[in-house]
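Let me begin by presenting the structure, written as structure tokens, before commenting on it.
Every protein chain but one is kept in place in this view of the complex.
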Amino acid sequence: MERADVREPASPTPPRARGRTVRHPSPKEYVRIAVVLAVVTAMEVGIYYAEISRALLIPLLLIFAAIKFVLVVLWYMHLRFDSRTYARFFMIGVAGAVTLYLIVLLTFRTFAG
Amino acid sequence: MESVHTFESEHEATSTGLPNTKLAMWLFLASDCLLFGALISTYVLYRGASLVGPYPSEVFDIPYTSVSSFVLLASSLTMVLALAAIQRGEMGRMRVWLLATALLGMTFVGGQVYEFTTFYREGLTLSTNLFGTTFYVLTGFHGTHVGVGVLMLLSLVAMSFTGRITSRDTMAVELVGLYWHFVDIVWIVIFTVVYLIPTGK
Partner (left out) sequence: MATVSVPAEGARGGLLRRPTATTGFWSWITTVDHKRIGILYGITAFAFFLIGGIEALFIRLQLAQPNGKILSASTYNEFFTMHGVTMIFLVVMPLSAAFFNYFIPLQIGARDVAFPRLNAFTYWAFLAGGLFIYSGFFLGGAPNGGWFGYAPLSTVEPGNNMLFYALGLLMTGIASTASAMNLAVTIINMRAPGMTMFRMPVFMWMALVVQLLLAFALPIITVGLFQMLFDRRFGTHFFDPAAGGDPVLWQHMFWLFGHPEVYILVLPAMGIVSEVLPVFARKPLFGYQFVVFSGIAIGFIGFGVWAHHMFAVGLGPVANTAFGISTMIIAVPTGVKIFNWMGTLWKGDIRFTTPMLFAVAFIGQFVVGGLSGVTHAVVPADYQQTDTYYIVAHFHYVLFGGAIFGLFSGVYYWWPKVFGRMLDERIGKLNFWLMVIGFNLTFGPMHILGLQGMPRRIQTYPPTLGLGVWNLVATIGAFIIATSVLIFLLNAIASFRRPRDAAADPWDARTLEWSVSSPPPAYNFEEIPVVHSLDELWHRKYAETEGGIVVPVPAGGAGTDPAHGPGSAGPEGHGAGGHAIHLPGPSYFPVVAALGLPLIGYGVIFHMWMAVAGAIVLLVGVYGWAIEPTSE
């Protein structure tokens, strides 16, 4: 059942309660992001089939994946609007994973040649 | 519809002003990055190292898997719409969007199962070669994560019918949502690294 006044926060604000006011994107914005995600995915598949060199294909694919990753994390997972603390935890995980495993792969000379 | 402002308040005051559960969920997701990182880098390590086939280019059906990817991305949209719904107190809408998310998730898993059985029939098992080993374990772990997510989504729907979840329980939906989006971004990485980046074989 739809509420008439959509500006009212979902829960009443208790006096002197701790917390922060958080902005949420509207459903329209969420749909726009979804469209971008779909378009980028289509582009990924598109360049997969295009006749371009590996040296160009791989960085492009990684960039597209990164764009989608960032969009979902910042908007859908709300990190853009939330406390920095969550982002710091998450970044430790992401950066840690990327760094550690890159080093492992380097010792196996995965990227050599 | 306009954007919504909500007051993120907590049951009890915490040192950071942030809720315990959300903090714990983000820490959990951060640690899960290390889990999937290990599985993905194992795949990358052994890419092109299989001594016998079938090889990825022989079994992958990129258009098919792209559809799967669209499905999972769409499920992130429905998830966030479910959250927006409960933040507006629209429980009915929330149920619809949660069910949609669960359905899309089940479609994704179903699609994976079909994909696996197809590969199996084409001769690719866990023990055939390194490709089978690394591929099935990586996507299997991911699929299991999706399955657990579906269970949580359906539980939320069920609980909203029994009154255990009310319009005040936005945090529960938000937490499941965070988990769900995480599972989606892992797939974003897997789709690119495993399916799209060519092996040369």
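Just a few scattered comments:
Read from first to last, the chains carry the letters A and B; within each, the first residue is number 1.
We take it that contacts are C-beta pairs under 8 Å (C-beta built on N, C-alpha and C of every residue); 3 or more make two chains touch, one makes a residue touch a chain.
Predicted model, so just to flag it, every value in this text is computed and none were measured.
Among the residues B:L27, B:I62 or B:M106, only B:L27 touches the chain that is left out of the figure. Although one chain is not shown, part of subunit B still touches it, namely residues 11-12, 14-16, 18, 20, 23-24, 27-28, 30-35, 38-39, 42, 45-46, 49-51, 125-127, 129-130, 132-134, 137, 141, 155, 159, 164. One chain of the complex is left out; on subunit A, the residues touching it are 92-93, 96, 100, 104, 106-108.
Following the convention adopted for this analysis, only the chains that are shown with their structure count from here on.
Mean C-alpha positions place subunit A and subunit B at a centre distance of 13 Å. Those residues of subunit A lying in contact with subunit B across their complex are 1-3, 6-7, 9-11, 13-14, 17-31, 33-34, 37-38, 41-42, 44-45, 48-49, 54, 57-58, 61-62, 64-65, 68-69, 72-73, 75-77, 83, 85-86, 89-94, 96-98, 100-102, 104-105, 108, 110. Interface of subunit B with subunit A (complex): residues 1-10, 13-14, 16-18, 22-23, 26-27, 29-34, 36-38, 40-41, 44-45, 62-63, 66, 69-70, 73-74, 76-77, 79-81, 84, 86-93, 167-168, 170, 177-178, 181-182, 184-185, 188-189, 191-193, 196-198, 200.
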